[in-house]
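The other protein chains are all here in position, but one chain of the complex has been omitted.
Up next, subunit A:
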Amino acid sequence: MNRIASIRRTVRSLHSTASTINPDEIDFFSRLASQWWDPRGEFALLHRMNPVRVGFIRDKIIQTLDEDITPLDHLSPTRSARILDGMEALDIGCGGGLLAESLARLGARTTGVDASESNIKIAALHASADARLTTGINYRYGSAEEMVAEGKKFDLVCSMEVLEHVNNPRTFLTSCADLVKPGGHLFLSTISRTPLSYFLAIFMAEHALRLVRPGTHDYSKFVKPSELVEFFQHPDLAWISRTYGGIPIRKEAEIRGLIYNPLEGAWKTLPAGLSGTQCNYLFWARKPNLS
């Protein structure tokens, strides 16, 4: 009973703060939250996706670290095994803490934010069981907008499988971009708006195979990679200076298709570019340095 009351409070408070968070969805995911950490449960697809998206984050970070090394530094590339050591990371829409825990284990001082209070409770509870995580992770109930208002900045901002659920993607993306330090990284994963994504993410995943609960996704909220590129290319942000055939240059942003093989039960990333981005995809962009 307490939980339902807290969700009602959450919903009311969210209405009053005119946030981008959709109240119906908070209610929906709170009901699912207790199943977050069951690898064979309702979030099985997300559990299976996590290593792949962490791999994407890891590889982009390593690549930029390598490229940032000036010839002088080049003699001492002794990097810690924990590649995110010394970084501040933010996971927006952290859910039960799947990605946040991985970021913390890789060395980042991680903040996980979620619009569902019960998700935050589950995430904190789960992390507290692991002595190696207790110092590197911090969860808070709230929204990206609240973090912006507080003037917080991070080296690494991630928001995975969230964009396709928000009511006002433009405001949400602006907040995400604001939270990144100059020279920092933004990682998103979401679903494109194509006939294929309707067929796979809604018809097959929700209705035919029941991999995901029906009602999880709303086709009209799906975001195309080209729309993301356009958003970050706009002079207001100018994270992307130019594109070639719709593809941004490698040092500024990257799009990678993400496909699920139901027979292997495994996700796989495709090479950088627009091929295979008709359904799930990963997006990375780097905020320009002030200089």
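Here is the rule we use: contacts are C-beta pairs under 8 Å (C-beta built on N, C-alpha and C of every residue); 3 or more make two chains touch, one makes a residue touch a chain; residues count from 1.
Everything below uses one rule, namely that contacts and distances are computed from a predicted model.
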| item | value |
| --- | --- |
| Hidden subunit of the complex - UniProt protein name among "Ubiquinone biosynthesis monooxygenase COQ6, mitochondrial", "TP53RK-binding protein", "DNA-directed RNA polymerase RpoA/D/Rpb3-type domain-containing protein" or "Zinc finger protein 511" | "Ubiquinone biosynthesis monooxygenase COQ6, mitochondrial" |
| Contacting the left-out chain in the complete assembly, out of A:Leu106, A:Ile122, A:Ala144 or A:Ile255 | A:Leu106 |
| Sites on subunit A contacted by the missing partner chain, in the whole complex | 39-40, 47-48, 50-51, 54-55, 58, 80-82, 84, 101-106, 129-132, 264 |
